[in-house]
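Okay, so here's the structure we're looking at.
Missing here is one protein chain; the remaining ones are kept as they sit in the complex.
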Amino acid sequence: MDIIIKTATRIFFPIILMFGFYVALHGHLSAGGGFPAGAIMASAFLLLVIAFTEKEVENKFNEIKIEDIKSIASVSLLAIIIMEVVLRPDLLHTQTPLTLWSGGVTIYLNLFGSIVVASGLMIIIYSLIKEEWKSKKSTW
Amino acid sequence: MIKMISYTISFILMTLGIYTVLAKENLIKKIIGLTIFTNGIHLFLIALGYFQTTQTKIAPILTTLNTPIAETFANPLPQALVLTSIVIDLSITALAAALIIQIHKKFKTVSAKKLNRLKG
Partner (left out) sequence: MKNTISILVAFGFLFLFIFASTSIMPPENNVKDYYIQNALEKTGSANIVNSIIWDFRSYDTLGEETVLFAAIIAVFLVSHKKGLADKKKV
């Protein structure tokens, strides 16, 4: 792609990722939550895939890495859900409501849920864009 | 008044979606119709949660520690279920797109009319 799009992607990619993490971490206080945050992070990856060529993307990400991240995040999600039964009453007594560290383990659930959704959407995007890369290698 | 406008717009979206799924030959257009249909259903459910009584309501997010009055908030249950439904719609769209890519690879067409041979 063009040099303008590449430079803009280099600037905007960390900002979009940071906004996704903000939506995930602030999800229990304002509008948002795990799934919109995951969609925002996956849109950052979509911008990366559109702007750069196959080799440049595969240096940073590949499917096996993303699959590993997704597996680790989903195992952590399940572990938090199991721990929630034990931890939640104790945490709720000590935390003050309407601040960032409130809501017990909801903040961790939001964070890991957003990572799971983001890596899942990344795998879908990657699988679909790979056909495009195979079919006409010269343009992208 | 605005209640009936919201319902009517969602019904029109649903009708357009069903018509697109049934009438168009192109498989990509069929997916677009499915998405329009699902968006109409989501709009209808959200409007149903908002317009249960006549007074205006705010989003279901608490800002003070006082005991909240339930009448002033919109119904949070359809919003949570629509959030579930959006992800499932996305999964269906992704799977259909991947299948259409494979169909185009094998048969060199995305028209449903030309895909009428069942063998192979």
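Here the chain labels run A and B in written order, and each chain numbers its own residues starting at 1.
Quick note on the criterion: a contact is a pair of C-beta atoms (placed from the backbone, for glycine too) under 8 Å apart; a residue touches a chain by one contact, two chains touch by 3 or more.
Since the structure is predicted, the reported quantities are computational estimates derived from the model, not experimental observations.
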Which residue, A:M1, A:I15, A:V75 or A:L98, contacts the hidden chain when the whole complex is considered?
A:L98
Mind listing the chain B residues that contact the chain we can't see here?
7, 11-12, 14-16, 18-19, 22-23, 44, 48, 52-53, 60-63, 65, 67-68, 70, 73, 75-77, 79-81, 83-84, 87-88, 90-92, 94-95, 98-99, 101-102
Had the left-out chain been drawn, it would touch chain A at residues 27-34, 63-64, 67, 74, 77, 81, 91-92, 95, 97-98, 102-104, 106, 109-110, 113, 116-117, 120, 123-124, 127-128, 130-131
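In this text, only the chains that are shown with their structure count from here on.
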Using Cα averages as centroids, what's the distance between chain A and chain B in whole Å?
23
Residue numbers of chain B touching chain A in their complex, please.
59, 61-63, 65, 83, 86-87, 90, 94, 97-98, 101, 105
Any idea which chain A residues touch chain B in the complex?
29-31, 33, 35, 97-98, 117, 121, 124, 127-128, 131
